[in-house]
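Input: a single structure, listed below in structure tokens.
With one protein chain removed, the remaining protein chains of the complex are shown where they sit.
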Amino acid sequence: MSATEATIQLNVNGENKTVFVPPMKRLLDVLREDLSLTGTKEGCGEGECGSCSVRMNGDLVNSCLVPVLQANGAELETVEGLASDGVLHPLQQAFLLCGGAQCGICTPGMLMAAKHLLAHNPHPNIAEIREGLAGNLCRCTGFMRIFESVLSAATSNAATSQQETHAR
Amino acid sequence: MANNQMTNYIMPTAEDVPPIHVFWEELPFKHGGFGAKGIGELPHDGPAPAILNAIHDAIGVSFNSIPLLPEDLFAKLCVARKAEEPAGV
Partner (left out) sequence: MRGNAAQHELIAPGSLPAVLDLLSSAPGEWTPIAGGTELMVAFAAGRLTASRLVSLWGIEELRFITTTPGELVIGGGSTFSDLRACAAVAADFPLLDKSASWIGSIANQTRATVGGNLVNGSPAADSSPALLVYDAEIELISTRGKRRLPYREFHTGYKQNAMTADELLYAVHLPRRFAQHHQYLRKVGTRRAMAISKVALGATTLIKNGAINEIRAAAASLAPFPARLFKTEAVLAGKSPSTGVIQAARQALLAEAQPIDDIRSNAHYRKSVGANLLEEFLLGLNREIETR
């Protein structure tokens, strides 16, 4: 492994990828440039806005602060992995219906933070949603419709799980 | 640039923003198609004076510039308190 380039193995949204990049290259830039996954955005480059949020081995991280060498061998989830077979994720549906996006720059990060929140807390109240999204800044919406979107998605989760229970 | 980093450009997070209620006042604009009117960023100008007026109403000290920080409030209140103290205390 030389100083300038390293072989990095990543599992991104279930697919194995190999890149050959400087080890200090930011995970954000590897996703966007080397893997053409431009859904993850750069808002500040300082870990302050959450636009670059992805999940790495189940943890929510700011990809602008991860040197790609430290992601070697990791399982990554990005916004591109939310929809499957052309079907939108319940969170994406909720954001559409509730008007949770305006310019859309914060939206991929918001979706990943919301996914992370619901993975740990399927039925959050507003206070818990605020806390779960506190690392994601939005300059357009004033946050209200984002909270509604997450609540709506959580409620539809509940509906889904009721259906599953009743179906048994 | 005064705020060249997000760490120093302090905008409200999801934990800071108070509940925002939106009410529509619909007065058709005669020069706009079907009465339409651009709203753009004009409503942006209202909140700051409203908040400064509310502060004046609450504590009786007036401010007329922004940003208005706790440090500014504190400095002015300290001056106000000093002015109230009887001489010799």
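As written, the chains take the letters A and B, and residue 1 is the first residue of each chain.
By definition in this document, contacts are C-beta pairs under 8 Å (C-beta built on N, C-alpha and C of every residue); 3 or more make two chains touch, one makes a residue touch a chain.
Computed from a prediction, not measured in an experiment: that's the story for all the values here.
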*Which chains here touch the chain that is missing from view?*
A, B
*Check the options A:V61, A:I129 or A:A153 and report the residue that touches the missing chain.*
A:V61
*asked:* Tell me which stretches of chain A touch the chain missing from the display.
replied: 1, 3-4, 21-26, 29, 42, 45-48, 50, 53, 59-62, 64-67, 69-70, 72, 113, 116, 131-132, 134-136
*Spell out, residue by residue, where the missing chain touches chain B.*
5, 7-8, 10, 12-16, 70-71, 74-75, 78
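Basically, only the chains that are shown with their structure count from here on.
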*asked:* Please tell me the distance, in whole Å, between the geometric centres of chain A and chain B computed from their C-alpha atoms.
replied: 33
*asked:* Per the contact definition, I'd like the list of chain A residues that touch chain B in the complex.
replied: 43-44, 46, 48-49, 129-131, 133-139, 142-144, 146-147
*asked:* Quick check on the complex: what are the chain B residues that touch chain A?
replied: 5-7, 11-15, 17, 19-20
